[in-house]
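Only one protein chain is missing; all other protein chains are in place.
Here the chain labels run A and B in written order, and each chain numbers its own residues starting at 1.
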Amino acid sequence: MRFVDEFREPELITKTADEIRRLADPKRHYRLMEVCGGHTHAIYRFGLKDILPDNIELIHGPGCPVCVLPMGRIDDGLSIAHDSPVIFTAFGDMMRVPGTQGSPLEHKARGMDVRIVYSPTDALKLARKSPEKHVMFFAIGFETTAPSTALTLMRAKAEGLRNFSVFSNHVTIIPAIRAILDSPDMRLDAFIGPGHVSTVIGCRPYEWIAKDAGKPIVVSGFEPLDMLQAIVMILRQLNAGEARVENQYKRVVPWEGNRSALKAMGEVFQLRPYFEWRGMGFISQSALRLRDGYAEWDSEQRFHIPGVRVTDPKAAQCGEVLKGVLQPHQCKLFGRECTPEHPVGALMVSSEGSCAAYFNYEHRKTASMSLVSPTA
Amino acid sequence: MCLAIPGKIVGISSDNQNSALVEVAGVRRTVDLGLLEDDKPKTGDWILIHVGFAMSKISEQDALDQMNTLRALGESEAALEEVRGYGLGEGENRKAG
Partner (left out) sequence: MAHGAGGKASRRLIEGLFVPLLCPTSSEPLGDAAHLEINGTWIAVTTDSFVVKPLTFPGGSIGELAVNGTVNDLAVSGAKAEVLVCTYVLEAGLNTAVLEAEIRAMAGAARKAGVAIVGGDTKVVEHGKADGMYITTTGVGSPLPGVQLAVESVRPGDKVLLSGPIGNHGITILLARGDLDLEAELSSDTRSVFPLVEALAREVGPGIRWMRDPTRGGTATSLNELARDCGLGIVLYGDQVPVCGVVRGACELLGLDPLHIANEGQFLAVVAPEHADAALNALTRTPGGEEAQIIGEVREQPAGAVLETTPYGGSRIVDMLVGDPLPRIC
């Protein structure tokens, strides 16, 4: 596969890992946060931790839009599809995420019309084909995905297609990073920046991280060589006492971002004053809702939603794992009450959440760790 | 978040300039070009696909540059090692080649 295989070349990976080993000062312990869930997934999938020196610690950030979605919002979305002849559509990622009455797939088993779509345009197509039904698109994702939802809504409006609406759970990345940096127990040296979000927002929005917080941030691609190269660039900055924004993912990320995408987002969405992030609490100006001009296509305005807040059990230590204070297996519930099959907290819910990724790919590698296997 | 994959444009719809047929390792899907208004890609270009939309054009030059940078990693260091091995420039940070 072009533009994929080259960045998985084993010899070059070994060479880059050697360079990392050479650059990593044995007297230092480096704590790097990768913000994006896609990076978390890549780290585990490619076994990158195995080839990094022990004094480089990778801490998994909050960039998993499924993980940070409060359970109450899932209940709200599902309640819309209960009350009327509505088709609930969403990406595959959402299908097994539990609400208080079960996940979308479980609702499907009980008779709700639930369909997986690969693109919001597929949901729109479904609406065109099924004029007697209402198609609701349960939208999730950061700035990578929001422009696509925006453009789809612009098309729906232009066509006057009335049997289509979007339940927006889009969130923005900068406030999440700010929340991490503002946290008093935060101990991070640098960030591996989200490569695909940056194709939309560019690299400028990260400048304050370097200037004000004094942390290097390198925007990185998702192949092994991308992430390893980003780590090389970070180490060089840290060793030289620098803090800058750099773009490792040049082949795809424009420094100034994608003007069309930002324009579409601005036309359709506005910032909510605040939004709850599961495991992190309320964060202001961190999520998107539809503008008044799109009220007719806003599921929250078309339908009544319960809007009940569901809190996670206090025992779930998601917040501390998110900030890098705890590693997944150090949470008391990890592997016992909380597993990917029956997740208790945010980070176990999606396959790229830190705890789920660790559980699926990593924890049994350490023979010395003994975890009680959960009963059915 | 953000699973996005490189794909090649193999055709653009004649009725809709925003609709392209894209191929990834033999798998084909219609992809929306609406987010690339400013720099419209054409047939044969490689783009990054996310949820059925083209997010960015892929720069073959930048990809090549990246590979070259990576290949050169450690080469100056290797040359330095060689120089030290000859007993020259002990303790000096001599730039090689």
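Definition applied: a contact is a pair of C-beta atoms (placed from the backbone, for glycine too) under 8 Å apart; a residue touches a chain by one contact, two chains touch by 3 or more.
Just so it is clear, the model here is predicted, and its values are computed rather than measured.
K.L.:
Quick check: which displayed chains does the absent chain contact?
P.N.:
Spelled out, the missing chain touches these shown chains: A, B.
K.L.:
Touching the absent chain in the whole complex: find that residue among A:Asp50, A:Asp185 or A:Asp292.
P.N.:
Result: among the candidates, A:Asp50 touches the missing chain.
K.L.:
Just to verify: which one of A:Glu19, A:Glu34, A:Asp122 or A:Asp189 makes contact with the chain not shown?
P.N.:
Residue touching the absent chain, from the options given: A:Asp122.
K.L.:
Pick from A:His29, A:His82 or A:Arg364: which residue touches the chain that isn't shown?
P.N.:
A:Arg364
K.L.:
In the whole complex, what residues of chain B lie against the chain that is missing from view?
P.N.:
Missing-chain contacts on chain B: residues 1-3, 5, 24-30, 49-52.
K.L.:
Take the complete complex as the reference. Which residues in chain A touch the chain that isn't displayed?
P.N.:
The list for chain A reads 1, 4, 10-11, 13-14, 17, 37-38, 44-51, 64-66, 91-93, 95-96, 105, 109, 115-119, 122, 140-141, 145, 224, 340-341, 350-352, 360-365, 367, 376.
In the analysis below, only the chains that are shown with their structure count from here on.
K.L.:
Let me have the rounded angstrom distance from the C-alpha centre of chain A over to the C-alpha centre of chain B, please.
P.N.:
Roughly 23 Å, centre to centre.
K.L.:
Going by the contact rule set out above, which residues of chain A touch chain B in the complex?
P.N.:
Residues 1-4, 6, 12, 15-16, 18-19, 22, 36-38, 63-65, 91, 118-122, 141-142, 144-145, 147-148, 151, 194-197, 199-200, 222, 225, 229, 232, 250-254, 258-261, 264, 352 of chain A touch chain B in their complex.
K.L.:
Name, in rising order, each residue of chain B that touches chain A in their complex.
P.N.:
My answer: residues 1-6, 8, 24-25, 29, 32, 34-38, 46, 48, 50-53, 55-56, 58-60, 62-63, 65-67, 69-71, 73-74, 77.
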